[in-house]
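One structure coming up, written as structure tokens, with questions to follow.
A single protein chain has been removed from this complex, and every other one stays in its place.
As written, the chain order gives the labels A, B and C, with residue 1 at the start of each chain.
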Amino acid sequence: MIRTTIVGGSGYTGGELLRLLLNHPSAEVVQVTSRRHLGEYVYQTHPNLRKHTGLKFTDPDSLTPVDVLFLALPHGEAQRKIQHYANLAAYIIDLSADFRLDNPQTYERWYGAPHAAPEWLGKFIYGLPELHRAQLQDARYASGVGCNAAASILALLPLVKDNLLESEKPIIVEIKVGSSESGAEGNPGSHHPERSSVIRTFSTFGHRHTAEVIQELGLEQVSLTMTSVDLVRGCLATAHTTAREGVTIKDLWHTYRQVTNENPFLRVVKEQRGIYRVPEPKILAGSNYADLGFDLDPRNRQVVSICAIDNLMKGASGSAVQCMNLMLGFEETLGLEFPGLHPI
Amino acid sequence: MIRTTIVGGSGYTGGELLRLLLNHPSAEVVQVTSRRHLGEYVYQTHPNLRKHTGLKFTDPDSLTPVDVLFLALPHGEAQRKIQHYANLAAYIIDLSADFRLDNPQTYERWYGAPHAAPEWLGKFIYGLPELHRAQLQDARYASGVGCNAAASILALLPLVKDNLLESEKPIIVEIKVGSSESGAEGNPGSHHPERSSVIRTFSTFGHRHTAEVIQELGLEQVSLTMTSVDLVRGCLATAHTTAREGVTIKDLWHTYRQVTNENPFLRVVKEQRGIYRVPEPKILAGSNYADLGFDLDPRNRQVVSICAIDNLMKGASGSAVQCMNLMLGFEETLGLEFPGLHPI
Amino acid sequence: MIRTTIVGGSGYTGGELLRLLLNHPSAEVVQVTSRRHLGEYVYQTHPNLRKHTGLKFTDPDSLTPVDVLFLALPHGEAQRKIQHYANLAAYIIDLSADFRLDNPQTYERWYGAPHAAPEWLGKFIYGLPELHRAQLQDARYASGVGCNAAASILALLPLVKDNLLESEKPIIVEIKVGSSESGAEGNPGSHHPERSSVIRTFSTFGHRHTAEVIQELGLEQVSLTMTSVDLVRGCLATAHTTAREGVTIKDLWHTYRQVTNENPFLRVVKEQRGIYRVPEPKILAGSNYADLGFDLDPRNRQVVSICAIDNLMKGASGSAVQCMNLMLGFEETLGLEFPGLHPI
Partner (left out) sequence: MIRTTIVGGSGYTGGELLRLLLNHPSAEVVQVTSRRHLGEYVYQTHPNLRKHTGLKFTDPDSLTPVDVLFLALPHGEAQRKIQHYANLAAYIIDLSADFRLDNPQTYERWYGAPHAAPEWLGKFIYGLPELHRAQLQDARYASGVGCNAAASILALLPLVKDNLLESEKPIIVEIKVGSSESGAEGNPGSHHPERSSVIRTFSTFGHRHTAEVIQELGLEQVSLTMTSVDLVRGCLATAHTTAREGVTIKDLWHTYRQVTNENPFLRVVKEQRGIYRVPEPKILAGSNYADLGFDLDPRNRQVVSICAIDNLMKGASGSAVQCMNLMLGFEETLGLEFPGLHPI
């Protein structure tokens, strides 16, 4: 049993990590920290875990050494104490945005301030196994992924990998997200009477997750537009691109079949009948799958490619546990078998 | 045209009052106050009113005299300045809980502190026209109603009026409410990921609105239990009582037909087919109707009586405007004709 | 008072028309037809109208002559009997797709069958007053609009009108819609457990409403992608286009201010603070407004332009009544003053 600690365990990604690790056959959770809820049972904050664990939140300033440290802190905090954390654990997986970008200049441009530990940026692998499986198997440090970035990257990945796109044409990614994406802290716009039934575009372009898509796929021109809709968990990225001349729907099928065969958590959803013909995030709640879909308009070579995920799982804590599995030599899918619910 | 002012216009009841008064053929709105949003356009807070009014929020300390003053302040504020307000307007309608109870001792028992202006309690008429129509026609001061109280009272009113109940048996009122009931200020439990899809019982008994039901109907034993469900506007009160021996379903029909004939905003909903066979709050959003239903179990004389309202309309601002109409001699339904939407 | 009849009054657009016409100061409703609900009170199907009207559904084969005939039939039916309807009323407004396209060949291409009355296509004005106000003032026949087409056209209209776009670049319109858009008849995918919380892309491209956008704006390359989300009423169209070189955000402001000044039901929503900074359909339920927003990414000249509507109002019945007002010389906004609700 490897020993793990979650630093910053009262938020949604921390809670989801805890649920996964408590259920993981090869891991145990030693500590979960929270300043605000210090001394309280974790199930008072994460009520689904009642009767599953007697853990209480502990002080983040009193960490004991463990094998794997998960950092689920607000953006900007991990980078200021990264050496301290590295002294406590051989493996670190940081779910914040602090170590996702490789380049300090790029970081400063998108986050508006210099990075506090730029020398560490190169040590972290971007934690999306579908892109960096081999590297993660040798890694000691992995970053989490931005949920919108993960969905956008996976929507575009098959097309980019097989070089099927005209990359100088606009690459528009329209992202629809649930309310858990903005975290466990409320704000005026998340008050239920205001947030219920919304179709609310909160970022037309310039969202920070764009930087991850550019870095990982090399698509400088990509634009991300983000709209909140009425569900709690879920993220659907719809990418609009232009296929190279000559690309057929058969080529797309070939590419998608291959990529989903190679990756245990990718699935193609493209049915001719039934209710669930395309990727949909609602049935992914709690699961680590990313469901992929695609279509090609022969009229103008426009490609619509789609990725649905649970933003807290494949878009955060699920990918983090998947990284841990790879880094520690476990089966990649270990502890991530929950298939999601239907209906929901 | 009578001149009106809304003191405390940035909350949900204030906004709803404003919508109604802007549309009222015999009233105009002179001022709407808000300390927090001072100087901002009211449509920035109430976005449905964009292009409907150029009003800006004004300072509550700079009120000009008008005909009717609507007070939509947090509970406890109006009673501390009621003489000041009375100097500014011949008619006052206070939507808070400050002047709903007649008796200072009762007020102190339910609200936990002595009333600041006990001599004013007797001057206010409880603002439910279905109970006090004649008095309101002569009144200068009316209180608003608690939304849960209004729904409970109207669910029980026909039965009480015609003395059909065994009043010594338990009188249970189960109330289900939408999220707008708790007001425009967020709290941890109103954060969308936590509030969405809830069935959350927030008061098992002892809710302050109980005092209004006891006062208005004389039912000392009434218990109110309140549960939040997933909608924004709407309140359904289901009362469980025991009929006197010999009471038949025909007697109930007679009583309900009479009460709905006498009151323009009461309707019986008791259909044998179709989707909408019973009172439902969703179709009442924005309307001032209270829809009533009933059933009698011959097995044990249990009566189920139901009232559906929009908590911001019949449960607050709609009843307030209805009171104004009566107090100023207008047609009772003036400015309250919007029938609600279907589907919604 | 002009006399009107609604043919096909049991569906959602028929019900919404009825609500508007019952409230219209210069119109009265003579008949509302429904084969399925023949003889039933209209309020049994449209429960919001209880106590508002004693009308019953009548036989569509027994129409009496009126001034204005509203046809709210399933697509394909009106064209087969249009001469019959024209004998009954001087003015016809058809809300189906039968008379939206001018060209019989275009109709056949998008609808898969020849038009039954091609000679009538040229007699109908496309019923979007923002495009055809002057023509409608002289018209006797107007078509309704496709709700997605209306939102897409209004999202793009200001940019096209002032020739601000590079029209050879991709024009992507991402549309998110509520469940009322598919009509009052259920289907397996509209069953609540399956439809709740969805983000479900039901049309990647090729939706029939595309033909209306091409016809009305002359944008041959436009692609419409449609996704169902969890609300009942509402449609948000987000258009992604490329601005001509040199176009600035100031130019866009100028254009949008002008177009919203010229059109009573268009509003710009582009705020720097508050919750409602961009167009959102939820606050438009029941209202005839189309709210417009825009943004320009100087990095790559991508323009995001947005239009929010209530699909049953501005996207159907509201525009139809607005057309009637123009055709009969009434004030354009008559009977359409309901501003929508907040919160909702």
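Everything below uses one rule, namely that contacts are C-beta pairs under 8 Å (C-beta built on N, C-alpha and C of every residue); 3 or more make two chains touch, one makes a residue touch a chain.
All values reported here derive from a predicted model rather than from experimental measurement.
Residue in contact with the omitted chain (choice from B:T4, B:Q79, B:Q215 or B:T242): B:T242. Only one residue from A:T4, A:T45, A:Q79 or A:S167 touches the chain missing from this view: A:T45. Remark: the residues of chain B touching the chain excluded from display are 169-170, 172, 174, 176, 188-189, 193-194, 196-202, 204-206, 221, 223, 225, 227, 229-232, 234, 236, 238, 240, 242, 275, 278, 280-282, 293, 295, 297, 299-300, 302, 304, 306, 308, 343-344. Touching the omitted chain from chain A are residues 12, 15, 19, 22-23, 44-52, 180, 184, 232-233, 264, 267, 269, 271, 273-276, 280, 283-287, 289, 291, 337-344.
The set of chain C residues touching the chain not shown comprises 12, 178-180, 184-188, 190-193, 195-197, 230-232.
Following the convention adopted for this analysis, only the chains that are shown with their structure count from here on.
The chain occupying the central position, as judged from C-alpha centroids, is C. Counting contacting C-beta pairs between every two chains, the top pair is A-C. Between the Cα centres of chain A and chain B there is a gap of 45 Å. Averaged Cα coordinates give chain B a centre that lies 35 Å from the centre of chain C. Shared interface positions of chain A, defined as residues touching 2 or more other chains, are 188, 193, 196-197, 230-232.
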